[in-house]
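Every protein chain but one is kept in place in this view of the complex.
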Amino acid sequence: MSTVPSAGQAGALYWPVQARRNVGVRGLFAVVLAFLFAYGFLFPGLLTASGFAKFTQSWFPLALVAMAQAILMLTGGISLAIGAMVSLGAVIAATTMTGPLGVAGGAAAVALTGLGIGAATGFIVVRLRLPAIVVTLAGSFIIGGAALLILPRPGGAIPEWLSDLLAGNTPAAFVVLVLIVLLWKLYLATPLGLSLYAAGENPVGAYRSGVPVDGARIAAYAISGLLSTGAGLFVAAQTGSGDPVIGAAFTLNSIAAAVLGGIGFLGGQGTMRGALAGSLLLSLMISVMFFLGFTPVAQYVAQGLIIIGAVAIPQFRKVQQ
Amino acid sequence: SQANAAAKCIKGDRKAPYTIGWANIYSVPTWMKQTQGTIEAEVETLKKQGLVDKLVVTDAQGDANVQIQQIQSMIDSDVDAIILIAGSSTAPARVLADACAKGIAIINFDSLVDTDDVTAKVNTDSAQWGDQAAKFLIDAIGGKGKILILNGPAGVSVSDDRRKGADAALKAHPDVTVLAETNTPYNVAPAQEAVTSLLFANPEIDGILSLGGALSAGAVLALDKQGREQVPITGENARQFLELWKEKGLKSWATMQPNWLGAFATYTAVQALEGKDVPAFVKIPLPVIDNSNMDQYLARAADFPADGYIYSPYDEDLFKKLLAGK
Amino acid sequence: MTAWKDSAYGRRALTILRSRPFLTVAIVAAVWIAASFASRGFGAYGHLRYLVELGAVIGLVAAGQTFVVIAGGIDLSVAAIVTVSAVSLPLLSWQADPTGVTGILAVLVLTTAIGLVNGLGVALLRVHPMIMTLAMATFLQGLLIIIAGGSAVTAENPVVRWLGNARPAGIPAGVLLWVLVSVIVLTTMHATSFGARIFAMGANSLAAALSGVPVTSTTLAVYGISGFTSGLAGVLVLGMNGQGYVGIGDPYLLASIAAVVLGGTSILGGLGTYAGTIPGAILLVTITALITVVNASPGWRSVMFGSLILGLLLLSGREQARR
Partner (left out) sequence: MVTRAPLLAARGVSKSFFGNPVLRDVSIALQPGRVHALLGENGAGKSTLINLLSGALRPDGGTIEVDGYTVSRMTPTYARQAGIAVVQQELSLTASLSIAENIGLGAYPKRFGLIDYPELAARAGAACDLVGLHEPLSTPVGHLPLGRRQMVEIAKALYRTPRVLILDEPTSSLSATETKILTDLLERLRSEGIAILYISHRLNEVMTLCQHVTVLKDGTCTADRTLEGTDAAGLVRLMVGRDPGDLFPRWQPSAPPADVISVRKFSAGLMRDVDLDIRAGELLGIGGLVGQGQEDLLLGLYGAIPAGTASATVNGASGLPGGVPKANALGLAYVPADRKREGLHLIHPIIANMMLPAFARLPALKLRSRRAERETARGLAAQLAIKGDLDRPAQALSGGNQQKVALAKWMPHDPLVLLLNDPTRGVDVETKREIYMMLRNFAAAGKAVVLLSSDTPELVHLCDRVAVVREGRIVAMLDRGALSEEAIVSAAMGAEQRKVAA
């Protein structure tokens, strides 16, 4: 039997696999790039360090929640509690970091809360076989209520230096985002991480192949929780304080970003780079429309059109082929 | 040209005509739309005076994070003034500090931010609102009885401040029992639903302390639908409520968050840019609506949207007085 | 005992007793009874009647939502459509028609058209329903900026008023409307070929298409129905509150989805019935009312509400495994 064709491949598998995954999102990348150019053209200050820093800071929390939503949707799940988790993360950060726990303790509290609530949600969805959309809808009330209990009205504080570090005039947020993306790639290179796709698209087949399907899905919920409360921590740092209802809009935006990025609802479809591009597009859209001088009515209409267009056009091209 | 800039954030290096940025948190509700109307009218006036050449409007769609991004864009595009209704009482503080450092006049009205890095804040006094409303109600029920309290949404400073403002008066009257409280958006439907259930659960109610928005109309409708006698109730200047007040002959008292705060904020911004001294906090006296002047308000009802708010009249003289007076 | 179970009659009775709609009804009854022990007024006839009336609004919105969900989609624009309906009615009312019927018809045509546009996006542009309807909700926000507060006149529409306030034979007119709609919906869903097509599309739209189901027109119809029932709900809620305003529809988005799922319809599509959504809607208003009368801080109330939904879901919301 001939071994010629595949022997050559053996050397490099990882990068071709990665390259293949760009296929579905190239169109979106082009759109995002066009928006980026438009933004840079309309606002040349974007190319300065502080202009870039400020822009990435507005994008950062949306990028995190888009990732948080995407990882769930890859496993065939979804969360309507992302916004509440962001609020909770912000509130915990703002009430602990200037207290005896300090920044490290506060960050740990935020992370543990995210992981814990995420894992609990995952357990309920996966093990008790309840529909994720409604479990997380109920969860959003519980988590949102918890945020209100911790901080009944906006307040609390984040140490000034932390705010300046994360949301000052340096692109630290962008660096953190790059780190998070690298960690994600690392996770996806572990057997458990890659199982996400199989567990989402074909759970029965994955189980029969020896994949710990339930474990992979629960882990996804935990990571999603961590990313959400992490986004909350950043929002708290960016604003210097906590607000128990600050996250509300993130729930639907995270879904919009993920779907814009080509993540499917059935599990196993799409890529994280797509979700990130989707969130970037949503964020860019706001600034570009500002600089184009759109009125609020035009903003609403354009926003709807861009979202539909970005999803429909690639679909259309697929059908044409 | 004005070397001795007087107000905070003002550096005196900006010249008329100015570009005004109006950072709205959510432009769809009728109250906001009315406010926008007063701002646009004021801008027209100022344009004629050659003081303003452009109004830039953003709508954060209710998202405080988007509002931060939009304020950042206003800074980037170098507007001369930002007038602002904040989506969160804490979130915009840092971006406003940046704007202030750039010499942009910032006038924050209605929903305020906990920061001093603004040129001026313009608002009615929420605590006073709660206090006056509570005092009226306690008085109206004869210093004792069972009441309901209707609050705005939870986790929002304005509704919390109004509620806290009512505390002292309530404490001073131990015979006034608070049967239940609600937190709902400042809208008719949720208030009507909540009050209906509360009425069934607490059949004896002597008064309703309603702290803003269209909550009072909902409460009145709830009582009416159950065929119950109306009780004394406080409220705001929502047209629907005022019409119900007249129709049912309510024992009532209302105040308002006048929509012309927007026009006034615009005016103030230009004054500050022009080098005038502007107080850091302009406290708008609460206009009171009671049986004595209710008809005057209702007479103008047709000029306001059916689901809108009938605000008190205003003119430039009023603005001047407000800026000058303590 | 076993003989009874084995008889055809007994088998059918058992099926009903074990069905999800029945379970939801049982839960509603249990919550009502428990709540009236805790607070006498809660269980008063008048209160229950009011809750059913409130349930009618959710029920109407959820009627379209049930169709959409069974067909394998979801409609996130229902809240905006309810608002558009309530706010645009005065604008579309025709002064020359004293009955106000034309105004209502015009609104229903408008909201149905909005639904059809959703359907077009889903069926022809192949945009995922969640995105299509979310984008539609955004569009409608823009529309609302234009139309909200645009009319200084309150439309005194007698039919709307009647719907929101009248009680023929002691039953709120809104509830009567709901009963009527329920009968039509249940008949359409379970006794017509159109209903069968919807279930087929939701379970496997590819197989349905290959079996000759006209998927495009059925999708259009389903979203059109959702626009229609949301419009109807907007008219009802306008009557109940005497005044429409922007935001009047907001509570009905999540409520409609929750009612559908609590009623046992699978969020994945293909399985379910409006017969479960009906008690699901009543259950939801009941819980909301219950939380309202409990004296607690807003935070705790929110926690209690979520926990109750989660608990009820454990009782009634299990997804069957499927491949």
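Should a chain be cited, it is by its letter among A, B and C, assigned in written order, with residues numbered from 1 in that chain.
Note that in this section a residue touches a chain if its C-beta (ideal position, glycine included) is under 8 Å from a C-beta of that chain, and two chains touch if they have at least 3 such contacts.
Every value quoted in this text rests on a predicted model; they were computed, and no experiment measured them.
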Chains in view touching the one left out: A, C
Touching the absent chain when the full complex is considered, from A:163, A:202 or A:287: A:202
Of C:47, C:128 or C:197, the one touching the omitted chain in the full complex: C:197
Listed residues C:213, C:259 or C:285, member touching the removed chain: C:213
Per the touch definition above, residue among A:171, A:268 or A:304 touching the missing chain: A:268
Touch residues of chain C, complete complex, unshown partner: 187-188, 191-194, 196-197, 199-200, 203-204, 206-214, 221, 270-271, 320, 322-323
Residues in chain A touching the chain absent from view: 1-3, 5-7, 9-14, 16-17, 19-20, 186, 189-191, 194-195, 197-198, 201-202, 204-211, 268-270
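Criterion: only the chains that are shown with their structure count from here on.
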Topology of the chain contact graph, where touching chains are joined (line, ring, star, complete, other): complete
Distance from the mean Cα position of chain B to that of chain A, given in whole angstrom: 35
CA centroid of chain A to CA centroid of chain C, Å: 31
Junction residues of chain C - those touching two or more other chains: 141, 145, 298-299, 301-302
Multi-partner residues of chain B (at least 2 other chains): 27, 61, 154-155
Interfacial residue positions of chain A with respect to chain B in the complex: 43, 45, 51, 54, 58, 61-62, 147-148, 151-155, 163, 167, 235, 238-246, 248-250, 253, 283, 286-287, 290-291, 293, 295-296, 299-300
Of chain C, residues touching chain B in the complex: 39, 41-42, 44, 46-47, 50-51, 54, 87, 90, 141, 144-145, 148-155, 165, 237, 240-248, 250-251, 285, 288-289, 292-293, 295, 298-299, 301-302
In the complex with chain A, residue positions of chain B that touch it: 24, 27, 56-59, 61-66, 68-70, 72-74, 76-77, 88-94, 114, 153-157, 160
